[in-house]
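Below: one structure in structure tokens.
A protein chain is absent from this complex, but the other protein chains hold their places.
Chain IDs A and B follow the sequence of writing; residue 1 opens each chain.
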Amino acid sequence: MNIFLRELKTNAKSLIIWCLGMIFLIYAGMVKYSAFSKTGDAVNEFMSQIPDSMKTVLGIGNGTDVTSVAVFYSMFFLFFMLLAAVHSCMLGALIISKEERDKTADFLFVKPIRRSRAISSKILAAIINIAVLNAVTYAVSVISVEKHNTGSSLAVPVLMITSALFVLQVLFLGVGLLFGALAKNSKVATSAATSIILGTFILKVIIDMNNDVKAIEFLSPFRYFKADEVMFDRSIDIGYVLVSAAVVLLCAAGTYIFFQKRDLRN
Amino acid sequence: MQNLIEIKNLTKYYGKSRGIIDVSFDVLEGEIFGFIGPNGAGKSTTIRILLSLIYPTGGSASIFGKDCVKYGHEIRKDIGYLPSEVFYYDDMKVIDLLKYSASFYGKPDMIRLKYLAEIMELDLKRKIDDLSYGNKKKVGIVQGLLHSPKLIILDEPTGGLDPLMQQRFFQLIREENAKGSTVLFSSHILPEVQKLCTRVGIIQEGRIIEVADISAMRNTTYKKIKLEFKNEISGELDTMEGINDVKRHEREISFLYKGDINNVIRLVSHSDMNNITIEEPDLEEIFMHYYNKED
Partner (left out) sequence: MNIVRQEFKMTYKSLIYYTIGMLATGYIFLIFFKSFAQDTEMLNKLLSNFPPEFKAAFGFADVNLSEISGYLSFIFGYIVLFGAVYGMKLGISILSEETRVKTADFLLSKPVKRLHVASSKLAAIFICLILQNVLLYALILPAASAAADGDLNIKIYSLFSFSVFLVQIFFVGTGMLISVLVKKLKSVMPLTLAVVFMFFIIELINQSLLDEKLTYLTPFSYFKGSDIISATGYDPKYLAIDIAVFIVFTLLSLMIYRKKDIRAV
């Protein structure tokens, strides 16, 4: 309990900054939306003239109001994923490796606890952190989206999308934890986290534009959940939830095993 | 007396570079054991294995009869550790850190905390970040002794403490020892060890080269002899066995001697002498002697 509380406290400040960043992002996006929706009437008019067959080619559902706040908001999912990936992956990498970085390992790990218990407390604290960021994202999204919404309530679609986001947060947290336990210091751990985030993001872009390589989609978490499916069909791809769960379990197990065997530097 | 720490053939390599090789020694319950050796000899490596911060490549170590690798967390309940360099969470206040530390051992004994802080003249309200090196060290001392551990492990503990604080610190250690705590005291400053310890282990380049009682080391092994001749230094000295660490200065000669003292007396009885002194060597000189032996 003591380590858990201690971790919550040390991470509180950075969590607040992350939440503020997220709030700023949603707010700025919504301000832009109100400007966009005005020019959007012309777009909608144009849309009505396009034959249905062409709409299908373009991947625009029939009768979708392209200027609706829901469609606009679904664009945010990519931004959320990017920010959340950085937050959770770095959080995971640092929460494990920072004791050695700050040379407090000689303090903490001479206490009469198993290393695994320290890890568990830290993981728990990290999950609370990402859950708070997720909850803030949800709450602020619902409030600002509903303000512009003219159709039926969007609370549930937004909940779906932030749930999908949470799966990704946990996934990146797991990867970060494993890096923290494996890397020789926090610098290497955060660099590894950086390359995973950048690498999988580029991979997402490559797959986006080239469907021939869709087979390797599972390698990029940014491709796991598609905003329009999640929001409008209200379906989260269970297959990828399972893939995420499997990766997280493997990473967590690896974290416990490797950290237990680790020689702690001072 | 029982063995509190048992170390058998302990070996640690960091990749290819040497940590310690085949280290074996025991620390008895209730003693203050000095662990001495030059920088990089392997003192900290040994201690960090005892605390299971790092894991041995070979051999074993046990404390309270329990294996350090397997039962690390149980053993550590009764260990207080002061590392050579102290680093703490610098966003915390001293009192918060001490309470946090205490929380791992059950309820903190606030009376004892206040008592220790008072002796070490530690300001509990200050932030760790603003403390000087010496003051951080004091935090380390209080933090290590707070839970009245059965085994106190000190790794070069006096750096940064002023002489007055050193004295108080040694007094504290003696008190704890009198109450029954065993102490493993690692240092490269020999007078300290001489002052405090009953037995010492000497480690050099990763290997234990001697474990002995301090008194035995001084009394039975070596004499520090200084001879001042009236005329020439007797040539027979050069061929005599058991002489070490010879220093000549004009008609004076000083050396460490191990062997039958009568040989020396017989020798000087042939010469005209100005002065003869025979002393117990201090630890430092014995120590230097061990270093030189390897060369």
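Keep this in mind: a residue touches a chain if its C-beta (ideal position, glycine included) is under 8 Å from a C-beta of that chain, and two chains touch if they have at least 3 such contacts.
Values in this document were obtained by computation on a predicted structure and should not be read as measured data.
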| item | value |
| --- | --- |
| Candidates A:Ser120, A:Asn149 or A:Ser191 - the one touching the absent chain | A:Ser191 |
| Among A:Met90, A:Leu154 or A:Leu264, the residue in touch with the chain that has been omitted | A:Met90 |
| Touch with the omitted chain, as defined above, among A:Ala12, A:Ala28, A:Ala131 or A:Leu242 | A:Ala28 |
| Subunit A residues touching the omitted chain (full complex) | 18, 21, 25, 28-29, 32, 35-36, 39-40, 42-43, 46-47, 54, 57-58, 60, 66, 75, 78-79, 82-83, 86-87, 90, 94, 98, 101-102, 186-187, 190-191, 193-195, 197-199, 202, 205-206, 209-210, 212 |
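One rule holds in what follows: only the chains that are shown with their structure count from here on.
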| item | value |
| --- | --- |
| Whole-Å gap between the CA centroids of subunit A and subunit B | 52 |
| Complex contacts: residues of subunit B adjacent to subunit A | 14, 44, 48, 51-55, 72-79, 81, 83, 85, 87-91, 100-101, 103-105, 143 |
| Residues on subunit A engaged by subunit B in the complex (per definition of touch) | 2, 6, 10, 102-107, 109-114, 117, 261, 263-264, 266 |
